[in-house]
Every structure is written in structure tokens, then in C-alpha cells.
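Note that this complex is displayed minus one protein chain, with the remaining chains in position.
Letters are used for the chains, namely A, B and C, taken in the order the chains are written, and counting of residues starts over at 1 for each.
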Amino acid sequence: MSLLDRMLAVDRRWIFLLVAAAVTVPLFLELEQKIEVTQESRGVADALRALPAGSRVIMACDYDPGTAAEVQPMAITFLKYCLSHQLRVIIMGLWPQGPMQADLALRDALRDPAVAALNPQYGVDYVNLGFQSGNEVVIQRMGSDIPAVFPRDSRGRPIGEFPIMENVRNFGAVAYVFNISAGYPGTVEWIQFAGDRFHAPVGSGTTAVSAPLYYTYFPRQVTGVLGGMKGAAEFEALTGFPGKGSRFMLSQSFAHVVVILFIVLGNIAFFLSRRRKRRAEGAA
Amino acid sequence: MVPLFLTAFVGTIFVIQFFVPHRPFSSMQGLLTDWVQIIVAFAIWLGALNLMRVSAESVSKREKGWPYAVIIIASFLLMAVIGFFFSGGTRFQDPGTPFDWMYQNVYNPLSATMFAMLAFYVASASYRAFRARNREATLLLLAGFLVMLGRVPVGDQITAFLPDGYRLSNLADLIMNIPNKAGQRAIMIGIALGIVSTSLRLILGIERSHLGGEA
Amino acid sequence: MSVNLGVWVGALLTLGILSFLYRDNPVYKVCEAIFIGVSAGYWFVSLFWQNIQPKLYLNLRGAVETLASGGGIDSRWLYLIAGVLGVMMLMRLLPKAGWIARWPLAFIVGTTAGLYLITYLQSNAINQIHDTLVPLVGRGEGRFLFIALPFHVDWAALLVFIGTVSGLVYFFFSVEHTRLAGKTARLGIFFLMITFGASFGYTVMSRMSLLIGRMDFLVGDWLGLVH
Partner (left out) sequence: MRRALLLALVLMLARAGLPGARATAPPESPSLLPPTSAVAVDTPNDAGRSLVVRWVLSPSDREQDVAFAGYEILRAESPEGPFVAVGDTPARTNEFVDNRELRDGAQYYYQVVARRGEALAPSVIVGPVIPAAQWFHTGRVNTLIAVLVLSGLIIYFIEHARRGRPIFLRKIAGLDAVDEAVGRATEMGRKILFIPGIQDMDSVQTLAGIAILGRVARTTSTYGATLEVPVSRSLVMVAARETVKESYMATGHPDSYHDDMVYYLTDDQFGYAAALEGIMVREKPATIFLQGHFFAESLILAENGNAIGAIQIAGTAEPSQLPFFVATCDYTLIGEEFFVAGAYLSREPRQLGSLKGQDLGKAIILALLLVGIVVQTTGVFDFASLFLVQ
């Protein structure tokens, strides 16, 4: 077996080990990374900045722990920004795990000094309406009657008890919808129903997998898109709340370089070995 | 016959209500969407119960790997009992309930790790399988490289010698905003037409494979 | 190192799943079985408290109470139909009555078909056509490379337009891909491949982020080596 063939036939576990090292080692390094901001990310931050204090925003959490690494930092930053700028946040989810992830994000956000200084109150400054099954049908229904879709919050209390829900009948009472999306149902449905049908301004924070598709809706159908952990880092930079997104950028860089090197090496070995085989066949 | 009628009836109502805001369509739409939500909840229940049935059969027949089926049943029951009886009823998601503990410390890490495993597979496929075997694949990989590098800070660091605005991050922006947008749009329009025709066939009862052949 | 029991449980389960990378083993299988069971239980519970209880049970209880107190029959009784359809869904578990599950299924399929027919047409076709149609040439100054032009040209929009049109031509099946159609389709596949390349890059990015999150949990939250 030639060196090339052996190179191609290397045990996968070595590759696994290299990848683990590439993402783990940078976690120990403290290197300042300059975050280049894309216009899609800027779109989300600008839309938030344009909202007057007291406006209601919906944070729709359509993701689960499986993809939380990418989008949880966005939820945290979004909450920090809103609660420190007197924007009232209505949390909900079309994925059952979404509102629970939002609760985790809330715990983090409420610890931030800028948020803690304002001492936001449940039911007044923010509320968690919980999960509702039915996918896009839920959004469609919210367009005409939010209280009918969410008669109670995630803890089973009637929403009539909460000042934040006063006069909220449909998207007309909501100044911005920020959807954190990890697939279906998610941003596509929010755009199609809340945005296109009921004209609510929609912004999206999403996994990198979905970002290329959602960019197509920008800027008219969606005001902004945060794509993956990089998007989270950009959002953190734009709002001035540094967090996990920024911290992980170095690992992300390393990981990408490693993958590219793998592809290049693999291809070199593949083509050299193929050429050698052809030559051998030609000689024979 | 009934299922075909139901599909046609409900489908037509939802098409009409887009164009006719007047009652009764507006209120029917509200009621029907509520029903859908309830039925969908039962459908997901069905999935969970089916899993229990399959696992129980596996245990009773002592199939290969049946002890794992016991673990599946046990962890399902544990989660269900905790959620129904020991986590404060409708307040089951409150921070501090046993249900919340299970979510954070069992469900959360397991689900996150399952997906994180894909990173390893991507890496090994990068080495062993992603080949510039033809013009299409070459183009794809090149665009992939540029985006991968351009979307992390390292891309701009290795092209720092170029003037601002001509670096890898700008090139990645360009790829996302021009060819990606155009390609996605072509695909989206195609998909839209495909969905219109499938939906139409469903409403007209031409397409009925979901009902298990003839219904 | 963490002293929190929950973090330890999470870390051990994480390692159990990761052990599959070395090779398939019983520890991995146990963790996988726990995952399957717990997630099914999770859905089971949350759907009950967040959907069936408030939407079905409370509505019907309200209707019964109204009737019992002499208030007559109100519209909430209609929810009984949804409940019946839901139970029909569960009938699939019974071998003999499984066919009845087609009714609620047909109901859901009808809703989806009706909703999708409109929304995809609107959001994915009509709105995208609208966004593609922008003036390509306008008043003002423009340039082509380094040559100044007496009018403004929106090169980006022009390229997006060409890409969209040629991509559509590729997905055209009634015409053989020869001559003009063939050339345009080839241009279309060029745009499509760059699109896939972009998705490829973003998917890799996504997967790596998830791994970073897990590794951070292990070395940070659990071992406490990173702050």
C-alpha cells in the first residue's frame, strides 16, 4: 500500500481527535477577534433601536437544546437589549422546548447589571406565554386573536392578569417579532404569516444551516437575519453585550480552517492516487 | 369517502378565507385552526404511545437489545410521572421543578450532544468524501471555502493585506447577496409551484397516498 | 470542577454519547435509550399542559358548567369534535380500528394543503418576483470596472436577475436542454452550485458551533478549566 493510499485510509478516529482539539484548545486562548458586521445582522439591531421605549416585542423561540449552542446567545442578547431599553418582551414558542430555553436565557439576562438596574417585572416587562402546537396555524390565528391562542401563560395563569397583555389582540399591538429559528416551524412561517399576511415586522435569529435561505427574504420580508454563532457574535457587538457568541469565534475559526485543510488534503491525496493508478493501468 | 371530503372541505375553506374576510369564513378559520392544534397534539401523543408499544413488544418478545427498550420505557415513564404529578401541574416548567431539572440536566445535554456529533462526521467526510470530482462539485467546494473563511474573523486576518472592502468577509457577503440569493430564489419559485400543484391534487382528491392508497 | 449534581449528570451523558466516536458500545446505547425515552416523555407532558388541558379540557369543562348552571349550549361544545378527532388519531394504536385515524389525518392534510397553496404562492413566488423586479439602470453616475458610465447601473440586481432566470430555466422540463435553453441552463447550474456551496459552508459552520457549545460545557461548566 502506498503512502497515498494509507493517507486516504487513515482511521477516522484520528480525524475526530483533531477536530476535538481544534475546537477545544482555542477555548483556553484569549485572543481578541475583530467581528465584521454584515448588513443582515445590522438590520436586526437597527430595527430594535428604532423602537420607542414601551413598545411590545415578541420573542418567538422555535428551537431546542440540540441547536441551542448557536442561537441561545442570541436569545440572551436580545433579552438583555430589550429589558435594558424598556422594550416589553412577550415570549412564546412553536417548539415546546423553545419557551424553556427562553427561561434559561432569562435567568442569564436578568443577571446583567444593565438589566438588573431596571429590575424588570414578570407580567409587566416580560411574560412567557409558553408553547403552542399547530405550527404555522398558530401564527395565522394570532393574526386575528392572540388571547384565543394563548389564554394562559406558560405557568397556567390567565393572561388577563398581566398588564403587558392589556389591549393585545393581534400583531397590531406588537412593534417587532424576533423569531429564533432552528428549522420548521420557524422563520419561513413567521415571514409568510406574521410578516406577509399581517404585516408585522419580523426579524430572525437562526442556525447557520437556515441562514442562506432566510437571507433571500432580506430586507423586505425580513428586517434582519442573525446567522449562526457568527450572527450571535455580531449581534453582541452591535448591542454592546459581549457574550458566548464572541467568545467562541476563535474556536469557530480554527474549526473552519481544519475542515478546509481536510478537504484540500483529501483531494490532493485522491487525485494523486487516481493519477498513479491510471498510469499503472496505462503501463500494464 | 369521508376523509376525501374532509380534506377538500377544510382545504377550500382555508383558500377562500384568504380572499374573503367576511363572516362566516373568518370565524370558521379560527375554530378550525383551534381544532388543528388539538389534533396535532394528539398526533404527537400517538407517536410517543407508539414508541411505548414497540418497546414493550420488544421486551416481551425478548428481541435483541431488549434491555435498552426497558430503559426507553423507564425514562419515558419517569419523565411523564414527574411532569404530571410532581412539578406543580400547569407550572411544570417553572425553574426549580423536577421537570425543569430533568430538562436542563438530562434532555438538554443529550439532545445537544447528538447534534454536536455531526461536526465530527462533517470533518471526516471533508477528508474522505468531499471531492472536486466534476465542475459542479469544484464550484460548490470553492464557494464553500470562501464562505467558511469569510464568515469567521480568520478570513479577514489572512487577507488583511488587502484594502478594507476587498477582504474575504466582503467576498463572502457578495456570494451570499448575489449568486446565493439568485439560486435560492430560483429554487424557491420552483418549490412554490410544486407545492401549489401538490396541494391542489390533495384538495381535489387526486393525490391520496397519505391515506394509504384508496380511501 | 463543578459540585453541581446536574452538571455531573449532564457531563456523563455527554461523554456517553461521544463514546460512540470510538466505537459502538453499551454505554452509548444506554444514553441513546434514555434520550429517546426522555424526549418522548417531554413531548407527552408539555403537550398536555400547554395544549390539551387549556384548549380542550378547560373549554369543555366550561361548556359543561354553563350547561349545568342552566346557561344552555354554547359554541364551546364544538371543541368536542376536535376531541373526538384527536381520539380517532390515537385509534391507530389498535390494529382493527386504525383506519379511523384517516379522518383526523385528512383534516390536517386539508388544512396544510389550503394554507400552503396560498402562502407559498404568495411568499415564495409572488413576493420573490416582486423583489427581483427592480430598475437595473437609472439616472446618476455609474461605472463598469473603472470606466465611468453616464448612467447608474445596479450590477448586483442585474446579476441576481440573470441568476434567477437561468436557475428557473434549469428547472424547466418540457424543453430539451440544447441551444439557448442549454446554455442558459448551464449558467443556471453555475448559480445553483454556488448557492449549494454557500449552504455547505453554513452547514459546516452550524455543526462546528454545536460542537463548540458541547466542548465549552465539558471544559467550562463541568471541569471548570475555562472561565
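The criterion applied here is as follows: contacts are C-beta pairs under 8 Å (C-beta built on N, C-alpha and C of every residue); 3 or more make two chains touch, one makes a residue touch a chain.
From a predicted model like this one, the values you see are computed outputs, not experimental measurements.
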| item | value |
| --- | --- |
| Displayed chains contacted by the hidden chain, counting the whole assembly | A, B, C |
| Residue of C:Tyr42, C:Phe200 or C:Phe217 in touch with the missing chain, whole complex considered | C:Phe200 |
| Per the touch definition above, residue among B:Val10, B:Ile39 or B:Val122 touching the missing chain | B:Val122 |
| Candidate in contact with the missing chain, chosen from B:Pro3, B:Gly83, B:Pro109 or B:Gly144 | B:Gly144 |
| Residues belonging to subunit C that touch the chain removed from view | 24, 32, 36, 117-118, 121-122, 125-127, 129-130, 132-137, 143-146, 155-156, 161, 164-165, 168-169, 171-177, 192-193, 196-197, 199-200, 203 |
| Residues of subunit A (touch criterion as defined above) contacting the omitted chain | 39, 52-55, 144, 167, 169-170, 172, 175, 196, 199, 209-210, 213 |
| Subunit B, residues in touch with the chain not shown (by the definition above) | 15, 18-23, 26-27, 54, 114-115, 118, 121-122, 124-125, 128-131, 133, 136-137, 140-141, 144, 165-166, 170-171, 173-174, 178, 187, 189-191, 193-194, 196-198, 200-201, 204, 206-207, 209-210, 212 |
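Assume only the chains that are shown with their structure count from here on.
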| item | value |
| --- | --- |
| Top chain pair, ranked by number of contacting C-beta pairs | B-C |
| Separation of mean Cα positions, subunit B and subunit A [Å, integer] | 15 |
| Chain centre separation (subunit A, subunit C; CA means) in Å | 13 |
| Of all residues in subunit B, the ones touching two or more other chains | 33-34, 36-37, 40-41, 44, 89-90, 93, 103-104, 107-109, 111-112, 114-116, 119-120, 122, 126, 141, 145, 148, 151-152, 176-177, 180-181, 184-185, 188 |
| Touching two or more other chains - residue numbers and ranges from subunit C | 21, 42-43, 46-47, 49, 51, 54-55, 111, 115, 120, 123, 128, 131, 195, 198, 202-205, 208, 210-211, 213-214 |
| Residues of subunit B that touch subunit C when the two form their complex | 2-4, 6-15, 18, 31-53, 65, 68-69, 71-80, 82-84, 89-90, 92-93, 99, 101-120, 122, 126, 136-137, 139-148, 151-152, 175-193, 195-196, 198-200, 202-203, 210-212, 215 |
| Contacting residues of subunit C [partner subunit B, same complex] | 5-7, 9-11, 13-14, 17-18, 20-21, 29-49, 51-56, 78-79, 81-83, 85-87, 89-90, 92-93, 101-118, 120-121, 123-125, 128-129, 131-132, 156, 159-168, 170-171, 188-198, 200-205, 207-208, 210-211, 213-214, 217 |
| Subunit C contact footprint on subunit A (complex, rising order) | 13, 16, 19-20, 23-24, 27-28, 66-70, 96-97, 130-133, 136-137, 140, 151-152, 154, 156, 188, 191-193, 196-197, 207-209, 211-213, 216, 220-221, 227-230, 244, 248, 251-252, 255-256, 259 |
